[in-house]
Structures are given as structure tokens and as C-alpha cells.
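Left out: one protein chain. Kept in place: all the others.
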Amino acid sequence: MPSLKELIKKQDLLSGGHRACAGCGATIIVRQVLLAAQYPVVVGASTGCLEVVTTIFPYTAWKVPFIHSAFENVAATIAGVETGYRALKEKGKIKEEIRFIAFGGDGGTYDIGLQALSGAIERGHRMLYICYNNQAYMNTGIQRSSATPYCAHTTTSPAGKVIPGKPQFRKDLTEIVIAHDIPYAAQASLAYWNDLTKKVQKALEVDGPSFINVLSVCPLGWGVPSDMTVEIARLAVETCFWPLYEYENGKYIINRKPREKKPIEEFLKKQNRFRHIFRHPDRDKIIARIQKEIDRRWERLLKRAG
Amino acid sequence: MKEGWRKLPLGAIIPEAGSAEKFHTGDWRSERPIYHPDKCIQCLICFIYCPDSAIKVEDGKVVGIDYDFCKGCGICAKECPPKAGAITMEREMK
Partner (left out) sequence: MIVARTGNEAMAEAMRQVNPDVVAAYPITPATEIVQIFSSFVHDGLVDTKFVAVESEHSAMSACIGAAAAGARVMTGTASQGLALMHEMLFIAAALRLPIVLCVVNRSLSAPINIHCDHSDTLASRDSGWIQIYTENSQEAYDSVIQAVKISERALLPVMVTIDGFIISHGMERIDILDDREVREYLGEPPKRPNLLDIDKPITMGPLDLQDYFFEHKRSEIEGMNTSLPHIEAVAREYKERFGRYYPVIDTYRIDDAEVAVMAMGSAAGTAKVVVDRMREKGKKVGLIRMRVVRPFPKNYLKELIQGFAAVGIMDRSDTLSTLGGHLYVETRAVLYRASHQPPIKNYIYGLGGRDISLEEIEEIFEEVLEIGKSGKVTEPVVYKGVRE
């Protein structure tokens, strides 16, 4: 595991001067990922907040080679870069060892980019795909995605008079990725920098595809003050809303088992996207339903990890 | 004056890595973090959580805040260990 003493000596590969909102989780994740990378990397990003805020012409915050082409295809685009690399390396035209990292938001990964991601994993490209998962389409102004949690208010799953936020539970993308028999997949959180950086280093050693689903926090979309980004991300882990785990060579490892699982209410009540639940006549029922689903998924994970 | 189209690199490439450093986001701040070196225990936590690469580092040590880029999110102050309390937030004077 890289220590902060080591990481701080490395050059920041995402510069300041990008236009992300104050307290944006995505840029914290990118910084941690790039600091951890033990090889030179080429980065791709899908259309989304991250790409927009970091590459407003004529300014780029990237100090590594970077490509963005469209929304649904960062996995295919970076797969192309990686294939070009393999071809040129074999011909002796490239000498360096380079690794390839794709960043996609949850919209670009869970929804519109799922097919390209699945294809790239199945074909076995040596790439690390990182989903910076802030659980909604934030770039277009907070619309629901299949990563949006149950009951969360978004502009397309509003807390209405009849339907209180998103009617469905979120999709378990990490499990879908694991179903590809991928060599390495993990869930991580920006609050646990040591866990995330360790996972990035592991993933970059994998000779094949790897995937890390990192819960990001969007202060604007989640309705939390900008200084709460890390704290909320931590609570997500402590409540088992977002378990930290790895899937490596066919085995599940849970990286953090909270000694005492905090009730989900503690996570929900701090965010405006869930505020309406607490004013709802069925408040207790709704919270119980959410808790039950979290417990069910956590138990299932515990079982898988044996 | 911005360049005309004949001067721009083909394919809308940005050839200068990290050129965003020329764009200062410091004036977005409504609150300003103040670094107190005497209290700092060099745990480096602020460095790893800052979203804006705005913690100034020298020789592997935190030395202050880069106000050119700091947006005043307050994460550094919040995550700085309470026993140290080496970063505090103040209202930004404009």
C-alpha cells in the first residue's frame, strides 16, 4: 500500500485551475488514482462532468495524455488506444511501458456505456476502467441513472406528491462486471484513499481488464455542503451503503467490515436528495425498506466472501 | 486577443499539458482556508483530499494553500485531524 509520504513526493497529474464545483468528489478520485499509478498512463474519459471541467479549451488540467471522444464509448476508445499501443510496441516503435485508464461517470458506465464496457472487458484489453459514480447524471443537471439509489430526488425522479423520488433500487454494476469473469474488480471510496490507491496499483498490474467502481460525492446533486464530501463518502461505507470489496482471481475479499454497521438513516438524513423521506407520512416504512435492501445486499456479499 | 482559426493546432488538440494552471479559480471562494504551520502535524491528509491540487507541498511536506486554485470547499479544514486543527476557515474578504 502506498503511503502518503510516498504519494506526496509524486507530481500531481491533474492540475488546479479545472472548473469542477468546490468539493467535487470526481476530481479527488482522479488525483488519488493518478498519484497511485506506478506506470505512465494514458487517460480516456467519457463525456460528463469530469471531461467538461478538466478540458475547457484552451486549458487542460491533464498532465498525462488524454482523450475524450463521446459519451457511451470511453471503454471502446481506450480499448482502441491500448490496441494501437500493442501494435506499435510489437513493432518496436514504442519503448515505454504504458498503462491505460478510462474514467466514466455512472451515466456513461451503468447506462449508455454499458455495452462498450462489456465488450472491452470480454475482449480482455489491458485497461483499468474507473467509474466515478456520483449516482446521477450530474453534468446535465442531476437526472436519475440506474446508479441512483431508491427514493433519491433527481430532476427526472423528483420527490413528488405521489411518488417520493426514484421508485427503483440501484443496479449492482460491480456484480455485472464481475459476471464477465474479469481478473480484477473492486468497489472503493474517495474517503479511503489508502484502499483506493492500493486497488489502483493492483489493477494496473493485472494483465487484462480491471474495473473499480468508486463512489463519488456530488455536493450539488446530493445536497450536501462542499466540505462534507469525504465525510459522506465515509458514512456510505460505514453504513454498508457502499461496501469496499475486491474480486480477484475469482475470490471476494471485503476490505472493510464496519465493527458496528451504522443505520442507513444517518447517511440519508445528511443529504437533501433524501430530505423528503423524512417528511413523508410513511417515513419509517421507507427507511425500513431501504435498510432491508442494504442488509440483504450486505449479507449476500458476506456470503460471497465466505 | 484569442487566436484566429489558422493559428490553432489541427484537431482541436491542446498541446500544453496542465495549461489549466493559467486559469485561476481562486476567485470562486466565499470562504478561505487558513493554514497554521505551528499546529500542523504533517499527516498529509489535506493533500490527499483536496479536489483542486491546492495544498502547497515542498519536499514532501505541506506548507500552505495555493490561493490561485483553492475554491474554499473546506474539505481540508474538515478532514484535518481535530487534535491538530491546523486549517481553519474564514470568510473571504473581497
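In this document, chain identifiers A and B correspond to the written order of the chains, with residue numbering beginning at 1 in each.
FYI, contacts are C-beta pairs under 8 Å (C-beta built on N, C-alpha and C of every residue); 3 or more make two chains touch, one makes a residue touch a chain.
Computed from a predicted model, the values in this text were never measured in an experiment.
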| item | value |
| --- | --- |
| From A:94, A:176, A:220 or A:254, residue that would touch the chain that is not displayed | A:94 |
| Residue of B:9, B:37 or B:85 in touch with the missing chain, whole complex considered | B:9 |
| Touch with the omitted chain, as defined above, among A:79, A:130, A:178 or A:264 | A:79 |
| Residues of chain B (touch criterion as defined above) contacting the omitted chain | 2-6, 8-15, 17 |
| Contacts of chain A with the absent chain, listed as residue ranges | 40, 42, 44, 51-52, 55-58, 60, 62-70, 72-73, 75-88, 90-91, 93-94, 96, 98, 115-116, 118-120, 122-123 |
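In this text, only the chains that are shown with their structure count from here on.
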| item | value |
| --- | --- |
| Geometric centre distance via CA averages, chain B-chain A, whole Å | 23 |
| Residue numbers on chain A that touch chain B, as the complex places them | 4-5, 7-9, 12, 14-25, 27-28, 31-32, 35, 54-64, 190, 193, 219, 225-231 |
| Complex contact set, residues of chain B against chain A | 12, 14, 16-25, 28-29, 43-45, 47-54, 57, 60-62, 66, 68-75, 77-79, 89 |
